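Here is the structure we will look at, set down as structure tokens.
The block that comes next holds chain A.
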Amino acid sequence: MISLISYLLISLVLFIVGLVVMISRKNIVAILLGIELILNAAALNFVAYSRFVTNNLDGHIFSLFIIVVAAAEAAVGLAIVIRFFQIKETIHIDEATQLRN
Partner candidate 1 sequence: MNGILNWILWLPIIGMIGVILTPKTKESLIRFVTLLTTSITLVLSIVLYLNFDTSTADMQFVVKIPWIEQFHINYFLGIDGITMLMTFLNALLFFICTLSSWTIHKNVKAYFALLLMLQSTVFGVFFSLDFFLFYVYWEVMLLPMFFLIGIWGGENREYAAIKFFLYTFFGSIFMLVGIIALYYATGKGVDSFNILAHQGGKFTELTVNVFGKTFSFEHLFFWFMFLGFAIKVPVFPFHTWLPHAHVQAPTAVSVILAGVLLKMGTYGFLRIAFPIFPMAAVQSSTIIAVLGLISVIYGAFCAMAQDDVKKLVAYSSVSHMGFVMLGLAAMTTQGMNGAVLQMFNHGTSTAMMFLLIGILYERSHHRWIVKPDGSKGYGGLSTKLPKYTTVFIIGMFASLGLPGLSGFISEALIFLGIYQRFTTITVIAVVGLLIGAAYLLWMFKRMFFGEVNPETEEYDDMNAREVFYMLPLCIAVIVFGIYPSPLLNVMKASVGQLVDLLAKF
Partner candidate 2 sequence: MEYTVGSIAPIFLAPVIAFVINAFLGRKLPRQGDWLATLSIFVSFVFSAKIFGDFIFGKFATDYFIHKTFTWFDLSYGATIWKVDMGVYIDNMAAIMLLMVSGVAFLIHLFSTWYMDHDEKHGRFFVFLPLFTSAMLGLVLSDNLFSLFIFWEIMGFCSYSLIGIYNKKEKAGDASLKAFMTTRVGDVFLLLGMVAIWMVIGSVSYVDIYAAIAEGKFAGQTVIGISLATFAGLCIFLGGMGKSAQFPLHVWLPDAMMGPTPGSALIHAATMVAAGVYLALRMYPLMVLGDLTWFIAVIGAITAFMAATIALVQTDIKAVLAFSTISQLGYMMIGVGVGSYNAAFMHLITHAIFKACLFLSAGSIIHSIHEQEMPKMGGLRKYLPYTHFAMMCCTLAIAGIPFFSGFVSKDRILGDALYFGFMAGQSPLMAIVPILGFAGAGLTAFYMFRMMFLTFYGENRMNDHHHDHGHGHGHDDHHGHEIHHEHLNPRQNVPLLILSVFTLGFWFAGTLTGQSFGKVFGAKTEWFKILVEAPKVEKFVGHPRETFGSTDSKPTVELEHAHYHHQTGYAGPNPDEHKIHTAHTIGAILSIIIAFSGVFLAYLMYIKKSVKPLASTFSGYTETLKNKYYFDNLYVDLIIKKGLLGFNKFLSWFDMGVYDRFAVDGWASVNRWIFKAAKWFDNVIVDAIGVDGTGVAVNLFNLVLRIVQSGKIQFYFVMLVMVLASYIWTLNI
């Protein structure tokens, strides 16, 4: 019987993995993936909580919205990344240090 804790643990792992990816990986697409991971962690939390704790549908609905938003965000993000690639011919994050004091 899978308990709430295990769900939370998994989502926490997802979250941390996402963070680590965003911080460590130099590939911008990978960083976007990290964002996705974090969002999914949150979504998982919502579902789990609404299943085990609150017994209402708020969590489910929220997670649906999250998926939509994540998609939109990814779309915009990727579009920008593509522009970036077209200009710089690289998607290495450290190339993006033109703006600074």
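Going forward, a contact is a pair of C-beta atoms (placed from the backbone, for glycine too) under 8 Å apart; a residue touches a chain by one contact, two chains touch by 3 or more; residues count from 1.
For anyone wondering why these and not others, all candidates are chains of the complex that A comes from, given by their letters.
It should be emphasised that the depicted structure is a prediction, and the values quoted were computed from it without experimental measurement.
*Asks:* Looking at this complex, which of 1 or 2 sits next to chain A and touches it?
*Replies:* The answer is candidate 2.
*Asks:* Candidate 2 touches which residues of chain A in the complex?
*Replies:* 19, 22-24, 31, 93-94, 96-101
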